[in-house]
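Heads up, one of the protein chains got dropped from this complex, but the rest are sitting where they should.
Per-chain numbering from 1; labels A, B and C assigned in written order.
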Amino acid sequence: MQLEQMYQEIILDHYRQPHGAGLRDPYDAETHHINPTCGDEVTLRVKLDGDSVQDVSYESLGCSISQASTSVLTDLVVGKSVEEAFRILESFQEMAQSRGKVPGDEDVIGDGIAFAGVSKYPARVKCALLGWMAFKDAVVRVKEEETS
Amino acid sequence: MQLEQMYQEIILDHYRQPHGAGLRDPYDAETHHINPTCGDEVTLRVKLDGDSVQDVSYESLGCSISQASTSVLTDLVVGKSVEEAFRILESFQEMAQSRGKVPGDEDVIGDGIAFAGVSKYPARVKCALLGWMAFKDAVVRVKEEETS
Amino acid sequence: MTAVQAPSGLDLAAIRGDFPILSRTVREGRPLVYLDSGATSQRPRQVLDAERTFLETHNAAVHRGAHQLAEEATDDYEAARAKIALLVGAEPEELVFTKNATEGINLVAYAFSNASIRTGLSADSERFALGPGDEIVVTELEHHANLVPWQELCRRTEATLRWYGITDDGRIDLDSLELSERTRVVAFAHQSNVTAAIAPVAELVRRAREVGALVVLDACQSVPHMPVNLTELGVDFAAFSGHKMLGPSGVGVLYGRTELLDAMPPFITGGSMIEMVRMEGSTYAPPPQRFEAGVPMTSQAVGLGAAVDYLSAIGMDRVFAHEQELARVALDTLGQVEGVRIVGPSDLTDRGGAVAFVVDGVHAHDVGQVLDDRGVAVRVGHHCAWPLHRRFGIAATVRASFHVYTTVEEVAQLADGVRAAQKFFGV
Partner (left out) sequence: MTAVQAPSGLDLAAIRGDFPILSRTVREGRPLVYLDSGATSQRPRQVLDAERTFLETHNAAVHRGAHQLAEEATDDYEAARAKIALLVGAEPEELVFTKNATEGINLVAYAFSNASIRTGLSADSERFALGPGDEIVVTELEHHANLVPWQELCRRTEATLRWYGITDDGRIDLDSLELSERTRVVAFAHQSNVTAAIAPVAELVRRAREVGALVVLDACQSVPHMPVNLTELGVDFAAFSGHKMLGPSGVGVLYGRTELLDAMPPFITGGSMIEMVRMEGSTYAPPPQRFEAGVPMTSQAVGLGAAVDYLSAIGMDRVFAHEQELARVALDTLGQVEGVRIVGPSDLTDRGGAVAFVVDGVHAHDVGQVLDDRGVAVRVGHHCAWPLHRRFGIAATVRASFHVYTTVEEVAQLADGVRAAQKFFGV
């Protein structure tokens, strides 16, 4: 069974009890991302405090992988500086898109390494990244608004 | 050599000395037909006398087959009734499109049976029919004008 | 995989032997159970061989050359058209080769918008001209291929898109819309690629005729799976794809009544579709050539001809019977699993052989993953019918779909897989 490699216990835990779920006020930007192949959706809000991520809240409709990865995301980035959060994001994304070649650095992406198995299933990589891309997009928007 | 079967002496004779060539006045209708695959052209005029074909005159630019077959056409239809001319045309066309299966009736199409070999070369059938289709078209136009 | 004599009377062992891919294994050595034929079917050796023989002995550009190879290639290409015509009850010159059904439907949509710009066109094409106030009618269950081209046509011509809704069991809801005198096109799927509901073609054609609208049939999921006679159905246009009917990818067919094809302006233009070309302007060949610009999908047409031979030898009525039997087994066995909801008709009346469903508490992607892990290939997602899914308030379904090589035993594995998924995700 390769199934257990993909759906690690950590993933199933996050899926059953997602962290930080729900949409909260106040927020600086809200994004809505969709996976066009399966119709999964996430609405995600970001609240920054200067240069650090104060809150990430979200509502999502999707498979276990996308839900769990968004949950892990909130654990990893809330309280971090934007720079640090983006470093985590990059590291997570690199692993997720590596086709099983990059195991992921636990020091950087914590529970995120549980998704290393997902990276072997190209059709599921988008699921794993759905929330992360929505987060990236939201932060970029806040920054754009700040500078404009 | 299959070549001699296709280019019967009669064809080469008509090709070298086409009958009825040149555009003449008076005429009732003129048509211009083109073979879109090779660019060959024929301009053809028909003069009817009541219900009989008084003259067919033409100018053509094309291969030996198309030139010879237009020449044979004039021999066969000039002086005939329109009805008779169309019977000849149908018979010639049937043979030309038969892929070598219909040898052609010499009593009806005279020298036209020399083109039986051409019918085995589908790409050349259009050449053999170019003048004939222009003739048919021209007669149809005269008839249409008469009735309108 | 034990492949027994099917109740439908097909010799499945022999049939499966014709499909090399069916003997492979996936994941950790599991026999492949391919239940995704609605997306694309597999090809029998006979189709692969026909294409290869053509390429190794007759290949040349068709309708262009005068040498022997070109003659033979043209003959093979046109013979394929004639075979396909026979299968669907049409005349060969009513069939245009396209790259897929999607292109076929776009061809019709673009013919309308090209005709709507009247400069330089003959009066014949006027019947295709659209403008503000004109209506195009589709249904909410359409595949994107039979929806988006019409949306874009409406954008280009300022015509209005209207649609029939869907009933709770996934059929076109005939009561949900009245056509009007301004309805110019009624386009719908012969068989839904999600719910497998078969459309009431006669009734829809009658309604369209009543208001003088043209009927475009998306026959992607019917021609591969059941006997279809397009002339008897009385539709004006129909499109289907080779790759869903045991034939090659890269080839599809658009059917159009001669009188209509004759009057339509071209879509894709270029070589081999012209009558005369000058720098100042060009005139075009009669159909079907007018709609086949460029060097076509020659060997693919030949392969599709061989697929038609293969299907005809079995008999489309038996193909349909076999798939209905498979649908019955799928509906029966899935029906016994608690928490499974079928999206589509739950009995076999006017229904083809695909079965789409959701599993309460387990997302379709996750069900699909568990099935994949067991070697069972299904499709998960909206299957290019997003509005249909939205209508049922769901993002994604699991769809199992079949063809002539699918066995009852394979279908029975679906329910086992779903139970395994429920267990795995603890619901």
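Criterion: a contact is a pair of C-beta atoms (placed from the backbone, for glycine too) under 8 Å apart; a residue touches a chain by one contact, two chains touch by 3 or more.
Computed from a prediction, not measured in an experiment: that's the story for all the values here.
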- line: Missing-chain contact, candidates C:81, C:143, C:190 or C:351, resolves to C:143
- request: Please pick, from C:320, C:386, C:402 or C:424, the residue that touches the omitted chain in the full complex.
  value: C:386
- request: Out of B:64, B:81 or B:98, point to the residue that touches the absent chain in the complete complex.
  value: B:64
Field: Sites on chain A contacted by the missing partner chain, in the whole complex
entry: 34, 36-37, 121-124
Task: Could I get the residues of chain C that touch the absent chain, sorted low to high?
output: 20-21, 24, 26-27, 32, 34, 36, 39-40, 42-43, 48, 52, 55-61, 64-70, 99-103, 105-106, 110, 114, 117, 119-120, 140, 143-149, 151-152, 155-156, 158, 161, 163, 241, 243, 248-251, 266, 268-274, 276-279, 281-282, 293-300, 365, 368-369, 371-372, 376-381, 384, 386-387, 390
- line: Per the touch rule stated above, chain B touches the missing chain via residues 1-3, 6-7, 12, 16, 37-41, 61-65, 121, 124, 127
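The criterion applied here is as follows: only the chains that are shown with their structure count from here on.
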Field: Interface with more contacting C-beta pairs, comparing B-C to A-C
entry: A-C
Query: If you average the Cα atoms of chain B and of chain C to get two centres, how far apart are those centres in Å?
result: 45
- prompt: How far is the middle of chain A from the middle of chain C, if each middle is the mean of its Cα atoms, in Å?
  reply: 37
Task: Please set out, as single numbers or ranges, the residues of chain C touching at least two other chains.
output: none
Message: Where in chain B do residues touch at least two different other chains?
response: none
